[in-house]
Structures are given as C-alpha cells and as structure tokens.
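Take a look at the structure set out below.
Note that one protein chain of the assembly has been removed; the remaining protein chains are unaltered in position.
Let's look at chain A:
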C-alpha cells in the first residue's frame, strides 16, 4: 500500500486528466509536492505560450486549447456571481474573444493567464450585471520595452501557483468567505466588517507567494 501511494503516477496521468483540482498539500510527500508544483508551473507556462501564439501568429489551435480550459471556468465563475446560464455562456464567449483581441496586452512577468482572464471576466460582469462603468488605473509609462525575461515570467507563474495552493490549503470556512467576496456576494462594508474573512492570513500568504511581483512593479 505504502509503496503504491508513493509510486509516481503514470507518465500520462496528468495530461490525460483535463480537470486538475488542487487539494492542498495534505497527503503528498515533499518530493510529490515538488513534482505537482513543477507540473502545474509547466502547465501555466504552456498557457503563456498559447497566448503568445494567439498574439503573434493568430493561432486558432492555441486559442481552442485556451478556450477548452478557461471558458467553462469563466462560465462557472459568472454563474456563481449571479448570471443565468445563458448570460454566463454568452459572456464567457465574449471574455475569450477579448483574450484574442487583447493578447498583446498580456505580460507574463506581471500576471498568470488565470489572473488576466479573471480580470477580463470580472470587468464584463460589472458591465453586464451591475451596469456600471469601471474606471481602470492608468497604465504605467511604457517605452520600447523588450519582451519580458523568460525567468521573470517563469518565476511569476510559479509563485501564482504557490498562491493557489496556499489558498486551497486554507480551512474550508475561510476559503468559502474568500470565494463569496470574489463571487460578488460581499459589499465593501461587509468585507471591512467581516471578522471571519481572513484578510490578514491571505495577505501574508500572498506576500510569501508573490514577493517577486512586488519588486517588478515598483
């Protein structure tokens, strides 16, 4: 039994499993956790490559892969935020079309593809469900900047994965509150007053996980 538990999964087990669900670190040995981490980072770098292919080559196959993975998650996010299934479907398609049209604005040294798609979906939700404008911060002044360093992009992708794992490892009721906040169920005053919302905890985990981002953006 023990040997089986620690035996590496078959080489194709991960690629054959389209739904990848984080489970926190419980039950995985240190090397197992490292392997999961490495695989997850590879997956995130594959998304980065796919967005670059959409941007540079208008690559429809790469777009189809991003669509297959992200559209059902965007749809789920929107339904949990109060959209009907029809509206969520329509809106998830629009979000993916926006990804195609704005691929040149994605910077993998500043965000993971999951973060970027989330921000597009969130803004669409504000347009559609709340019928409000959302003023966005001014872009940082940018010049003829070179392509971000591969190492920076890789580091950021890895750290975002660490953040995701840290969130997954939170106690269930804390995670639930964070989800409620991001699904739009908590107003500002509720977030400010919500003593159960572990802002301090998630902040310290964010800090640990995303230290690089803080440096690259200052």
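As a convention for this text, a contact is a pair of C-beta atoms (placed from the backbone, for glycine too) under 8 Å apart; a residue touches a chain by one contact, two chains touch by 3 or more; residues count from 1.
The rule we apply is simple: contacts and distances are computed from a predicted model.
K.L.:
Per UniProt, what's the omitted chain called: "Spermidine/putrescine import ATP-binding protein PotA", "Nitrite/sulfite reductase", "Anti-sigma factor ChrR" or "ABC transporter permease"?
P.N.:
Its UniProt record gives the name "Anti-sigma factor ChrR".
K.L.:
In the whole complex, what residues of chain A lie against the chain that is missing from view?
P.N.:
Chain A touches the missing chain through residues 19, 21-22, 58, 60, 63-64, 67-68, 71-77, 79-80, 85, 88-89, 92-94, 96-97, 100-102, 104-105, 110-112, 114-119, 121-123, 125-126, 130-142, 160, 163-164, 167-168, 178-179, 181-184, 186-189, 191-192, 199, 202-203, 206-207, 210, 213-214, 217-218.
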